[in-house]
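My questions will all concern the structure given below.
Excluded from the complex is one protein chain; the other protein chains are retained at their positions.
Going in written order, the chains are labelled A and B, and every chain counts its residues from 1.
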């Protein structure tokens, strides 16, 4: 059997001891785990960014991978701690919306009886005592390590029906058939990710006929790759995660256009 | 036997090749080591921050873990290079104060005969030649890898009695029984860590009776968690590392109050 993989996604940054403490706890319980950092640079308390990261990364990992995510503004309150189990992966963290996108994707892909969510109430899988400000180290890390060791998810606590969803705005189809979406986040290069999926675009019409506008900027048809336009020119394309993305070839869409998360994006038929 | 763990803590940043070079050297000597990054974002030459990181993280790792720490402003001088051995862990790096806190904690926890410090004089465990500006790659990484392989610490060089201590200010108890401490560092969220331990607080009085003031700001009693106050309000609590911490719920204590490392903190009896 291969070593189990445990990934970590947090807003803890890389300056402090929080991530190292979590890794130490995991390796103390499951020394043969393979640890993988997804990101510790989630903006502080940014549930939407965390939800997007998990949605984008988790399908790339082999089945059985355990994804711990700790973006947890309500730590120390009675917000639930949960673990999700799908045929593809496990997810462990606070139930505050960060698992909404991966849960929705799992519900579309698998039968209900193959999925489960439990509340992490079985304290024998937690550290003792639990510090009320650091559930990452004292609840989520040890639970993830126990899952990596093979503990059945049902032992971790009682089942619940679903999880919360981060407030990601849904696209709206207009009376004229066009789809109104918005920019969700920008990456390091200034590429802007939107909330428009392939299905959202298909609801407007077949792709060669579609036309994209963002704010006041007409981007025209959806391109296959950055090189379809001249360096410095803006364009729209389907990003590597399957969502509509706005970019500038060899430049920053955000910097060139001044558009940022929240900016409106319209996709209509250009014919 | 499980794979040995080697952690790395440096001020090398993540832009350059220094960390990668160290990891390559470790894996060349001990290919089955499990490498774990604690942090490479220690502010340049900040011995106190390095000492705090090691103190906070190392107790979370399983026994036998090797912690390499390279924050080394005096590299190339005759400052000693050392390895520490305790029943819990090994530590490898320059003897400039970064190991002071973990050594003090070890001396409180274990008998003297279970502890040792050696100077790293046995050059057969170093790279050849040793670059005078990069002992991280040429001395500390290979020594850590040899410890991970099982080389006894006594083979690395002659024993020494103790290590240096980073200049972390000690709290001072006042004539009226109150304890005067200070802010040591701030984390990514703006939470301010102080030099006041649980024992320091106990010397003032039992916790429900204690009252905290930082600079001109009265924080009042010590809370159990952030949620004990309203969002945006400052509070004092015992942080996840056992020290008094100053925070703002869902905000940055540093930004809200203007207080930074060095600011004075007083704990007195409020009754």
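Throughout what follows, contacts are C-beta pairs under 8 Å (C-beta built on N, C-alpha and C of every residue); 3 or more make two chains touch, one makes a residue touch a chain.
What you see is a predicted model; the values in this text were computed from it and never measured.
Engineer: With respect to the chain omitted from the figure, which of B:15, B:128, B:176 or B:230 is a touching residue?
Structural biologist: B:15
Engineer: Please give every residue of chain A in contact with the chain that is not shown.
Structural biologist: Per the touch rule, chain A residues meeting the hidden chain are 2-3, 5, 7, 9, 14, 34, 36-42, 52-53, 56-62, 65, 187-189, 224-227, 237, 239-241, 245, 250.
Engineer: Residue by residue, what part of chain B touches the chain that was omitted?
Structural biologist: Listed in rising order, the touching residues are 11-25, 27-28, 31-32, 35, 37, 44-45, 73-77, 131-134, 137-138.
To be clear about the criterion, only the chains that are shown with their structure count from here on.
Engineer: If you average the Cα atoms of chain A and of chain B to get two centres, how far apart are those centres in Å?
Structural biologist: 32
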